[in-house]
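Omission of a single protein chain aside, the complex is shown with its protein chains in their original locations.
A and B are the chain letters, set down in written order, and residue numbers restart from 1 in every chain.
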Amino acid sequence: MHDPHMPFSHTVSGETLFSVRGLSYSYPDNTRALASVNLEIAKGDRLALVGHNGSGKTTLMKHLCGLLMPSHGKVFFQERLLEGENLDDARLKIALLFQDPDDQLFGHTVLDDAAFGPRHQGLTKEAAEAAALGALKQVHLEHMAYKAPHNLSFGQKKRAALAGLLAMKPEVLLLDEPTTNLDPSQEQVFLDLLKSFSGTIVCISHDLIFLYDLCHRAIVMEKGEIHHDYSMKELVSQKSALRGHGLDFSFRMVLPALKSHSNGSEYDKDQTIIKPAGKMVESTLKSHSKALECDKDQTAIQSTVKLHTHECNRTPLLHLKGYSFYYPDGTAALNGIDFKVDKGEKIALVGENGAGKTTLLSSILGLQKGKGEFFFDGMSVTRKSYKKLWQRVGMVFQDCADQLFCPSVDEEITFGLRQLDISLPERVQRMQNVLSMVHLEGFEKRVPLNMSGGERKRLALACVLAMEPEIVILDEPTAGLDPQGEELMLEIIRRLDATLLLVSHDMFFVGELTNRTVVMHRGKIVENLTTHEFMKDERLGNLNGLAYAYRRESTHAIQMLQHEHEHSHLHHHLHSHIHRHGDVVHEHFHEHAHEHPHRFVHTHPGEEKSHHHAPRRYHDHQHPDHESETHDHMHD
Amino acid sequence: MHISDGVLPVSVTIGCYVASAGILTWSTRTTRSEDLPRLAVMTAAFFVASMIHVPFGPTSVHLLIPGLAGAILGSSAFLSISLGLLLQSLLFQFGGLTALGANSLMMGIPAVMCGWFFQRFRGENQMRQSITGGIAGAMGCTLAAVGLALLLATGGEDFMGVAKIALAAHIPVIIIEGVVSGFTIGFLARVKPALLNPSFVRSSVGVTRE
């Protein structure tokens, strides 16, 4: 009974800020982006906009700040039509945070940029700069005020962009994927900043854990329409609706739940609990049995022993010894790194942005050369062989736009193969193989640029895999993907039978895909332990500014909401069906209460305690015979 | 290649300033005023593209880009190129301030001419656009080299030799530039044809905007 047309109108309390009526929008090429959207946003609302990539979230957001004009319908802000002079006024009260802070930081210095908005609000130069400085202080960037934006790190840029908005003292913040590419500690800082904002927030994100912390209300969009208008808690407990909209992040919930609940389950057991598809089982088993071979003492496999101490006769595939890298200005990006990768290992590389992960990867790829010993497959890497490392190491970049530059998929995939001087028939063969591996069969003639984010990401992976590298490096493979895309990516990576180096802030992926975790901090490796140990170690949350703790808490809170079993209770429904009032038979939407048993996902405060179901809660379930029941209800 | 300060006679540099100011006014008028910030951002992209080096035997040459700038920006190209040159003399090293007018003319006029040529003969299919683009690229470079030679020749008979050699030195650049421009236009025609309609120019057939 997942009826998309149920106009669940969230009870809007207080003053209406935005009122969207019958909004439709088509792009110049006539593709429809929005279709008769109706939406009320109240002052003080914290609204999450969720849905598939391409469901019209960003388009809707652009209408809220008047960057796009409706093809049909109207958008009102504070009861005034968002047009002409009203729009000019409204823009000074509505702030939009872009996904890429470089789009927004167009000023010559951070301060100039932050003062841009206030100047347009009519403030004098002095007053605008004071407002800008105040906002920069708020985001902890006052020391960067006179720097050019390109001198800032990504997280700082993101905050500087926010400061440019806060300086305008906006009533509404519109946020487009605010946490993309932020590391957990920066994300936490950002979340705190947003939470302390007193106005209205509308936020687009795929990160339901983040949204769960920030927002109270969630709008689910699908193909340009609003399908649901839930409270945040309702959203996360609506498993079927989530799945239908590609938002089912519950695949994330399963494993950690098992891990934290299965007390005493050891490394081996964990491996068997995950039921990965086909090849993955083989490959984990394979790497496992290899470990067995070389390590006579079987108990060593137990999680208490660090995997990297598996000193056996076999030479590691990759070995950096006392490796350092200095920037031209003398600061160390890498400082005495000892890093070893055995064949077939799956390693996670974690650490805050700027910890040196990228520099380490560039060294492994042969893009940069530092000081120290570097062995590949037992051979010392010389100046000459450095240049050939690309043949043995492949990497999927965080932003696949940096990697895809050909006009068609087949050229893209064969580009690397040509450099390897591989014959044409084999090129075609390999291309077919990798395309089917990443579920892009039949895409040969497509233009990479016009493909969706998830498809591009998988194509980038295919390009790397086609070259059959000995080490595959994945840098944040799921950044910017919707949960459905993430799940698919996870499945593909699981099946890979290669030595894997995963860089991610996403602890779920780290836990799922790797068996060793290397923690970097300020150019050094500070921890090197099994992923299992890493996941158990609560201390790591604070060790090096990686605040994973809050994510765990939120995950836990959501898990609590996702409990499912049968209940019978009185609840309200809002729906349309034919019914009778005395002799009048008619059909219209109405709300009424009735009671019948059904199953649904809901929250539990604790395992044994009795629990409460809010009587007014919408959820999907069957109403047997309800349509034909006679009942009464109020008519206006 | 840009002309440095002190090479041209002062009368020529001042004359070039006046002429380029005139063309600049025209170029700005043909650009939709609300699109000027976007043109500025695009200028940065052309600037970066002009720093790309292509190996040529033992040495390497860098792209000049007037043909591509013309094809993509149309008559706005003159404005864009002048801005780029001013930026270059402000922050980087080449192309002096006194020779700015001369350099603008030398690069800007070929760009606008190539832009016109490309739009006139581009046709519909990708192959033809690619070939037209290649010709435009080579032509832009040739015209710029001729411009350089002509400007140097204004110094009198003494400078004729330098002018001739400068012209000859551009021949490999012309060939490389033509090929790269052709491929680039072909790429854009396949991937993002909208970019090939000079979209900053008034009354263009490009995307309609609010």
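The criterion applied here is as follows: a residue touches a chain if its C-beta (ideal position, glycine included) is under 8 Å from a C-beta of that chain, and two chains touch if they have at least 3 such contacts.
The definition used in the following text is that contacts and distances are computed from a predicted model.
Participant: Just go with whichever of "histidine kinase", "Oxidoreductase", "Glucose-6-phosphate 1-dehydrogenase" or "Cobalt ECF transporter T component CbiQ" UniProt uses as the name of the absent chain.
Facilitator: Of the names offered in "histidine kinase", "Oxidoreductase", "Glucose-6-phosphate 1-dehydrogenase" or "Cobalt ECF transporter T component CbiQ", the absent chain's UniProt record gives "Cobalt ECF transporter T component CbiQ".
Participant: According to the contact rule at the top, which chains on display are touched by the left-out chain?
Facilitator: A, B
Participant: Which residue among B:23, B:68 or B:167 touches the omitted chain?
Facilitator: B:68
Participant: For a quick check of understanding: of A:60, A:94, A:350 or A:500, which residue touches the chain that isn't displayed?
Facilitator: Of the candidates A:60, A:94, A:350 or A:500, A:94 is in touch with the missing chain.
Participant: Which of B:36, B:131 or B:146 touches the chain that is not shown?
Facilitator: Residue touching the absent chain, from the options given: B:36.
Participant: Spell out, residue by residue, where the missing chain touches chain A.
Facilitator: 62, 65, 67, 88, 91-92, 94-96, 98, 100, 102-109, 112, 116-117, 119-121, 125, 128, 146, 148-150, 164-165, 168, 362, 365, 367, 390-391, 393-395, 397, 399, 401-403, 405-407, 415-416, 418-420, 449, 463-464, 467
Participant: Taking the full complex into account, what residues of chain B touch the chain not shown?
Facilitator: 1-10, 13-14, 28, 33-45, 47-49, 51-57, 60, 63, 68, 72, 83-84, 86-87, 89-94, 96-98, 157-162, 164-166, 176, 179-184, 186-188, 191-192, 195
By definition in this document, only the chains that are shown with their structure count from here on.
Participant: Please report how many Å separate the Cα centroid of chain A from that of chain B, as a whole number.
Facilitator: 42
Participant: So in the complex, the part of chain A that touches chain B is made up of which residues?
Facilitator: Checking each residue of chain A against chain B gives 28, 68-69, 407-408, 447, 449-450.
Participant: Taking the touch rule as given, give the residues of chain B at its contact with chain A in the complex, in rising order.
Facilitator: So the residues of chain B touching chain A come out as 186-187, 190-192, 207-208, 210.
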